[in-house]
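Notes to accompany the following structure.
Complex shown without one protein chain; remaining protein chains in place.
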Amino acid sequence: MHTTNAVNGANYLTYQGKYKGLLGWILSTDHKRIGLLYLYSIAAMFTTGVLLGLAMKFELLAPGKTIMEAQTYNATFTVHGVIMIFMVVVPGLPAVFGNLMMPIMIGAKDVAFPKLNLLSWWLYVAGVFLVLSALLFGSGTPDTGWTFYAPYSFKSGTNLLPAIFGAFVLGFSSILTGLNFLVTIHRLRCPGMKWTKLPLFIWTLYGTAWIQLLATPVIGITLVLVALERVFGIGIFDPALGGDPVLYQHLFWIYSHPAVYIMILPAMGAISEIIPTFSQKHIFGYKAIIVSTMAIAFVGYLVWGHHMFTAGMSGTAQYYFSLLTFIVAIPSAIKVFNWISTMYKGSINIQTPFYWAVSFIFVFMVGGLSGLVLGALATDIYVHDTAFVVAHFHYIVFGGTGFAFFAAMHYWFPKIFGRMYDKAWANVGWLIFTIGFLALYSPMFYLGMMGMPRRYYDYLEEFHGGNILSTIGSWVLVTGFIIIVVNLIRSARKGEPAEMNPWHSKTLEWTVTSPPPVLNFEKEPVLGEKDGPYNYD
Amino acid sequence: MYSSEITKASNFVQGVDTAFLVIMGISFLFLIGLTVVMLVFIFKYNKKKNPKATQIEGSTKLEIVWTVVPFLLTMLMFYYGWAGWKPMQRAPKDAMEITAYGRMWNFSFEYENGRRTDTLFLPKDQPIKLNLMAMDVLHSLYIPAFRVKQDMVPGKKDNFMWFEPQKVGTYELYCAEYCGLQHSYMYTYVEVMEDSAFQTWIADTTNVAASAAEIDSPAATGKRIMQNIGCFACHTLDGTRLVGPSFKGIWGAEHTVETGRETRQVTVDEEYIRKSIYEPNADVVEGFNKGLMLSYEGQLSDDDIDNIIEYLKTLN
Amino acid sequence: MAEHQHAHVEHPDMYDPESSKIGMWLFIFTELLLFGGLFIVYSVYRYLNPDAFHLAAEELNTFIGAFNTVILLVSSMTIAMSTTALQKGHKKVAIALVVITFIIGIGFLVNKYFEWGIKFSHGIWPGSEQMLNEMSQGEILFFGLYFVMTGLHALHIIVGLIIMVFAIKGVSNGKVNAKRPSLLDNCGLYWHLVDLIWIFLFPLFYLIH
């Protein structure tokens, strides 16, 4: 793509490349356009997932059948889980904000392999359609849960193959994104951008990319084995043929536990950008945060067994996995302490992104601390596979990654669209959203401690109270969500033009125009000795 | 924690609940403490109150403190978790053994004397060892009041859980591992009795599913067998379709089945029913899925099936 | 300032051999872990069924396996040499060496084809009646893994061959040259990966009995 026509008024949103109109977007290799493509496609999937979540909560409003049959419910949580994990939070921050901002933040013109980057997005779309095709065609929507546990996943009569294949393709997309980012961060930093001057968001993307690269192939091959099992009956995991279903779980979690850190690390990175900016202060413990990021990425490989404490592992394995689970909590704790210390003696400018960041810290703490309950052997045996786990991971996946996503959205919005949103509405949306969130998921902790198993279509009368509260919470939350989304969509088109650096931040993306020009920089930036992402004065 | 003061229902409750309290205690301390500190900072170092930030890059001393302190605390939590879990690992030698079967979608329990039930009856203050068997897919046997849970894994040998019930009463027993359509209906009850009451109950063998004690009519026996072994998880009596075809009007009806690759018509007779139970996948009823119903060979005797057939005849 | 943007729209032409090299290495890492998953499965089942694996491995023909190992090693050398040739500017030699590698790769596949064919003719294929009825569970696992692992490996050979076609094209039309050798280098790296995996597959399936 070597077009040399003059670009008029060119920023990445308006320039006209080789192709016109829609094609100019879906065939563009500009990292920012690809980032926006991801934003729109992920937002679409996210909305689908939310609707399914709402439907589930509606079903659980009362015992017995409320709006759907058991088969529908089982399919609903499966599709909800697959969409939310594989299509929303795993690609989430890296693919959207990583693509939009990472090259600018390191002073590069683009990622290392722009065409590969576009291919990743296409693979993402292909994966989405494959999974969705399982809903529309064949013998029924998959009903195995997002974990596809053997041997139920060979027995289920539903149309599982497209979903498995789709997850495989999504994994491939994720690997390619990771590969691209790694090479970019290694090779394309601008002069003076030493490793010790990288913004923390970039560091977390770096850690994440390694996990994407090294963990995703394991689930890839596992899913291939399940597919082969369904088609040929090769007997790798089928106990009737000598296979071991527990081995399936090992392989599944060897990926899926590190994957939860794929979800949270970039979220932590975004928070590490927002807090110093709004405190107008150097981040506290820059190096400690880097070390904790890489520690999470590494130790995250060693704890997958904590999902299998009741699965029939040996006692020795349970012991070590529990021990290591506690170790992996410590770097997260270090981050929380550093974030809060950054606020100390700052000059805090309370704006929407900051609200989101603070609420992120709170829900992340709740989610993470409940993870400690799950990491301890005795207590996990008790609450494993109950609503407690559901509460834990919604707090940390949705509360953590989701809140950070919104924080990042409100933070980089003026840069991405060159316009500012209505701050008052944004804050109202945040407040309602947060209240709804707490009401939706907090009762699940209680229900789990009472012993209500998860993936239950129907429940006993004694669990009714908690479920009512939770369902009402889901309605409040969605009200907040609608306010937020409407505000953002409206502002992207009609908002006030935004300044170049509305939050007075120090990272490089705020030194270019909003929205950024096509190749990001007029002139390659050079970082002097004194410059740095957090050097406020 | 499921009101532990009221139900000290098993020997593990203490250990698990202590771990819970310790972890929750530390967690709340941090949660509340950190939240308060954060709010204070936001309030005190607000732009209005503090227009100029003081730049601090960090403090190695603090980093060390807040690495070491949480480390020690997590090790404490780990310890309590381990301590509450350790005794679950080895069952005492004198434990009474009961075999628990999980299949889609019910539990059944077999006692040492061959008696089978679908509710778990237990004597108080007697260590119990449940040998866990899964017939088809993963299930998980979960008794919240006892704080125990263990997956039932098909093909896995020596899979067990143990506990000692310490309080008379009725408790819920759930399947906690997702196992398909009726997963949420796969629950039953645990009935803990005084030892004496239990001994009389277990000695009363008139209800043994597999026994030949024909006090009732064959049809009634057949019905009871079917209830105990869980046919009605998949088959209804009133014509509604669950996982398997309904039994309403089944006797003598013409059914379309797939045998191998060809489709054929069969009349439901003795031989067909027997075959459906022993080799369910040989003739698969049109519109239903293969592989869900499993063979009951070895679990139901010919006599049992005769009774079942008698019962099915009454459904027309 | 965006008014005067007259550079290339979208990405500029960035040729950086170091980038392509680490890109390839990273890709190799994912491939290694892809097979890594299978090696985990293999080692667990081998540990659980030592005798059956022993027995089943006898069925495999060590000679064919060894033969394939030898030719794959040779092919690894020829492709490695082709990069040297390219760097020395011996274009023709470079092409010839890749072509030789290509032919050996095909030879490997032909061998595999016959090997699998013999298994099939003995009624051994995934899910076959023969396997289900006459083999122990451990043997079923062994052959299941045998087909999956060697099959996936063969798939990688095919991919490697396709890359070679591009490399040959690139070298002959001069796009790949001593100054821009990345495509040939990466083609070589990928081929060595295929070799590397076979180095482990061979003893695990053919030798251990």
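Note that the chains are named A, B and C in the order they appear, and that numbering of residues resets to 1 at the start of each chain.
One rule holds in what follows: a residue touches a chain if its C-beta (ideal position, glycine included) is under 8 Å from a C-beta of that chain, and two chains touch if they have at least 3 such contacts.
Everything below uses one rule, namely that contacts and distances are computed from a predicted model.
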- Of the options "ABC transporter ATP-binding protein", "Oxaloacetate decarboxylase beta chain", "Cytochrome-c oxidase" or "Phosphate transport system permease protein", which is the UniProt protein name for the chain that has been left out of view? "Cytochrome-c oxidase"
- Task: Over the full complex, note down every shown chain the hidden chain is touching.
- Result: A, C
- Task: Could you tell me which of C:Ala66, C:Val110 or C:Leu132 touches the chain that is not displayed?
- Result: C:Ala66
- Hidden partner chain, residues of chain A it touches: 187, 189, 214, 246, 250, 254, 301-302, 304-305, 313-317, 320-321
- Query: In the full complex, which residues of chain C touch the absent chain?
  - Reply: 17-18, 21-22, 25-26, 29, 32-33, 36, 39-40, 43-44, 46-48, 62, 66, 69-70, 73-74, 76-77, 80-81, 83-84, 87-88, 188-189, 192, 195-196, 199-200, 202-204, 207-209
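The rule is simple: only the chains that are shown with their structure count from here on.
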- Task: Name the chain whose C-alpha centroid is farthest from the C-alpha centroid of chain C.
- Result: B
- Separation of mean Cα positions, chain C and chain B [Å, integer]: 46
- By the touch definition above, chain B meets two or more other chains at residues none
- Query: Which residues belonging to chain C are in contact with no fewer than two other chains?
  - Reply: none
- Item | chain B partner contacts - residues on chain A that touch it in the complex | 70-71, 74, 143-145, 149, 151-152, 155-157, 239-240, 242-246, 279-282, 284-288, 310-312, 315, 318-319, 322-323, 326-327, 329-330, 333-334, 336-338, 340-341, 343-350, 358, 361-362, 365-366, 369-370, 372-373, 375-382, 384-386, 449-451, 453-460, 536-537
- chain C contact footprint on chain A (complex, rising order): 1-11, 15-18, 28-30, 109-110, 112-114, 175, 178-180, 182-183, 186-187, 213-218, 220-222, 224-225, 228, 232-236, 241-244, 247, 250-251, 254, 513, 517-519, 522
- Interface residues, chain C side, partner chain A - complex: 1-3, 5-14, 16, 18-19, 22-23, 26-27, 29-31, 33-38, 40-41, 44-45, 48-49, 126-127, 132, 136-138, 140-141, 144-145, 147-148
